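All protein chains but one are shown at their positions in the complex.
Order of writing sets the chain letters: A, B and C. Residues in each chain are counted from 1.
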Amino acid sequence: MTNQLASARGVFAIAATPFRDDGRLDTAGIDRLTDFYVACGVDGLTILGIMGEAPKLEPEESLAVIRQALGRTRLPVIVGVSASGFAAMHRLARESMDLGAAGVMIAPPSHLRSDDQILAYYAQAVEAIGMDVPFVIQDYPLALSVIMSPRVIRTIVQNHASCAMVKHEDWPGLDKITQLKAFMAEGSMRPVSILCGNGALFLDFEMERGASGAMTGYAFPELLVDVVRLQRDGRRDAAHDLFDAHLPLIRYEQQPGIGLAVRKYVLKKRGIIASDAQRKPGSSLTGTSRAEVDYLLARLARHDKRAAI
Amino acid sequence: MTNQLASARGVFAIAATPFRDDGRLDTAGIDRLTDFYVACGVDGLTILGIMGEAPKLEPEESLAVIRQALGRTRLPVIVGVSASGFAAMHRLARESMDLGAAGVMIAPPSHLRSDDQILAYYAQAVEAIGMDVPFVIQDYPLALSVIMSPRVIRTIVQNHASCAMVKHEDWPGLDKITQLKAFMAEGSMRPVSILCGNGALFLDFEMERGASGAMTGYAFPELLVDVVRLQRDGRRDAAHDLFDAHLPLIRYEQQPGIGLAVRKYVLKKRGIIASDAQRKPGSSLTGTSRAEVDYLLARLARHDKRAAI
Amino acid sequence: MTNQLASARGVFAIAATPFRDDGRLDTAGIDRLTDFYVACGVDGLTILGIMGEAPKLEPEESLAVIRQALGRTRLPVIVGVSASGFAAMHRLARESMDLGAAGVMIAPPSHLRSDDQILAYYAQAVEAIGMDVPFVIQDYPLALSVIMSPRVIRTIVQNHASCAMVKHEDWPGLDKITQLKAFMAEGSMRPVSILCGNGALFLDFEMERGASGAMTGYAFPELLVDVVRLQRDGRRDAAHDLFDAHLPLIRYEQQPGIGLAVRKYVLKKRGIIASDAQRKPGSSLTGTSRAEVDYLLARLARHDKRAAI
Partner (left out) sequence: MTNQLASARGVFAIAATPFRDDGRLDTAGIDRLTDFYVACGVDGLTILGIMGEAPKLEPEESLAVIRQALGRTRLPVIVGVSASGFAAMHRLARESMDLGAAGVMIAPPSHLRSDDQILAYYAQAVEAIGMDVPFVIQDYPLALSVIMSPRVIRTIVQNHASCAMVKHEDWPGLDKITQLKAFMAEGSMRPVSILCGNGALFLDFEMERGASGAMTGYAFPELLVDVVRLQRDGRRDAAHDLFDAHLPLIRYEQQPGIGLAVRKYVLKKRGIIASDAQRKPGSSLTGTSRAEVDYLLARLARHDKRAAI
């Protein structure tokens, strides 16, 4: 299983978690959302990530989300299991794997600073989830405040055979991809998959630096699929042309705090989810912001008909 | 119920959570620990706080802890309900109150910065737990990285009738107590209880500044009870004499990261808990550190026979 | 003088500080750079900001930069005077004003958290520079880690008649502009100028929200001038068309850490500065990064001939 994820290429969509307007989990809506991602041509799903509002779910709700998604698709599914204690992480990871997940994703807690602290944390996490569970390192300093140098990532990969993937969303991060690929090329680091997040803000160049693909939740997963494919096929200009058409919206969606509100608003507008409600503490869009997104969609539709909603 | 907590004076012990050596919850041990606190003369208990390793418990374990403690004592019990989502906070608060808790304690999440963010968070939290549930503001910048000015605390108290208490552990914090008491004296802030934490490092002077008492987990709760009583009785020198005898150990126990290990080590040595195990991620004492604590206990025993273990 | 800045509209270019390859200040190069900004049609200059590498200059070098820039243009010049002590801030502000500066810019030190701390800091700063010196609040949480709510900004403006401008670079920040403009509209906040920074990443919409203009250092100040003018003239689509053509490069330049290296690389390539050297600690571009910027410039040149270098 580790090998499968370690060689993953393409796009893993970070799935939103659909709620009803009253805040209840929209379990049935997960089916529709999952179908949508599959129809977009993604290669896998990641559920219960930061953007999936995982910390706001009760344990049984998390299980329901996992069960629903895994029951709906045969694509590999990665489950975010970051938790403040290893007991909860252990349980969620075990349940996920028992239900058929392809692996789990672990974000470092934001108080970690030194390399030793980070390495110790991942060692404890691997002990907690079990050495047989493939896991993804989430490297997201902007949201998590933890700085993992390329050497630290390499050490985690080398220390733990079950480390299969890096969710790369350092910022700036292009040279980091180059460095990690150089480690792999020289043989000092076992090959793992590098999927890029950070709202896809640099996906155009990330693919050129050697990334394996994307793992983010942009409301047009089709764009991620297209850019990854075009870059793979060596069609650089075409990849950038399409990416640039989406960049104004990508940029708007990547704003901390309100990004998820933009994403859910667009997904709802596209008819994929029934409500754009977030659990509290959440964010929402003002009327002006919604009008700005509408304007961006209208402009985008001139280049990409899929945005004509 | 609010009024009861709002006028609370004395000592609320922050209860450790006893585990077995293998990490399982020592439910029966909670009875022994609760009896110990009661025998020390405390006026209440606080369970599932930071020092109670609350984030490392599964939801059903948290419930077990609450049920066990509330079933063992008629003293008022405050339950820490800080959580990353309001759904979990709501449930834990409701269950706690249904089981007979006197109130709940809410720590601000560490990403909060501006006054508006802090006020909005407590407003959402109150909405989540219900306006009828008495709650305690935990003001602990050293651990939580959130700075609450006296005016912000006052606004929370004034905005929410269910706010009953401040767990004061700002550092430095003596002038903050003075300021809060001045607000109460001038009538601009409703009277609430101010119980002091921060390992009791400044309890001697905090009482002189007008604090209502202590809420911390020092391994000799008797000392807290004595100092609070002596200061209340106006026996300033006696209070300081006793406090100073304990200060070398208090100082040693208040170290971030390893403080809980010191506390559990002493509690075990005193025969109160069967194991000093912590759930991961936890801390432990080296042999040298244990020897240092032993030395401090031996020195303390010359002044306070209760330390002769 | 306050009134002049408080009603400023248009573009203030954040000036880079040119060094020679050996790290010495390129004083003569300041003339050429100043001439360039003026030729771009900017309405003012800001020197010795974060992007001007101000903390890396010796005091006499800072003076030399101020003297050179003020001797070269009659446009209003704002001088960054942020310093770790008020003695240095006082001196730099006084010298700047004596030499003819239009005002000074003050960034809050990154340890400030609560509203009270921020307000106290600006009160002390105003006392240090003198109540007659027009000043700009720099609101840049991404770089400075200080969160200033709209109400805090309003209080600073109301408390200090010499506050003339907000350099707005909160992120996300569109609704903040709307809020500040609403305060001004309802009369609860004195009108001040709002110039937007953050690398111009949201300049398209910031103008629509009511911003007075831009204050940032994008390597094509002409773009800032054009977008601000087009939005003022009500030519929304044209503004976005031009902005979107630049967005891929704007996005690349806005990366923390290496943004200044991109900016200096482009300015050198455009023939405006002789060297793209930064003082240490600084950043530099790898060959791959330079090639990426070249590629972005080539793509941009299809839409904007000024990028055909």
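Operating definition for what follows: a contact is a pair of C-beta atoms (placed from the backbone, for glycine too) under 8 Å apart; a residue touches a chain by one contact, two chains touch by 3 or more.
None of the values given here were measured: they were computed from a predicted structure.
Contact with the omitted chain, checked across C:R20, C:R229, C:R279 or C:R306, is made by C:R279.
Among B:R72, B:R91 or B:R209, only B:R209 touches the chain that is left out of the view.
Across C:R32, C:K56 or C:R299, the residue that sits in touch with the chain not pictured is C:K56.
Annotation for subunit A: contacts to the undisplayed chain at residues 113-117, 146-149, 151-152. Looking at subunit B, the residues touching the absent chain are 171-172, 174-175, 178, 201-202, 204-205, 208-209, 240, 244, 247-248, 251, 255-258, 286, 288-289, 292, 299.
Although one chain is not shown, part of subunit C still touches it, namely residues 23, 53, 55-59, 61, 84-88, 91, 110, 121, 124, 127-128, 279-281.
One rule holds in what follows: only the chains that are shown with their structure count from here on.
Ranked by how close its mean Cα position lies to the mean of all protein Cα atoms, the top chain is A.
Bringing subunit A onto subunit C by least-squares fit of CA atoms involves turning it by 180°, to the nearest 5. With centres defined by CA atoms alone, the chain at the far end from subunit B is C. Chain centres here are Cα means. That of subunit A falls 38 Å from that of subunit B. Centres computed as Cα averages put subunit A at a distance of 34 Å from subunit C. The geometric centre of subunit B is 47 Å away from that of subunit C, both derived from CA atoms.
In subunit B, no residue reaches two or more other chains under the touch definition.
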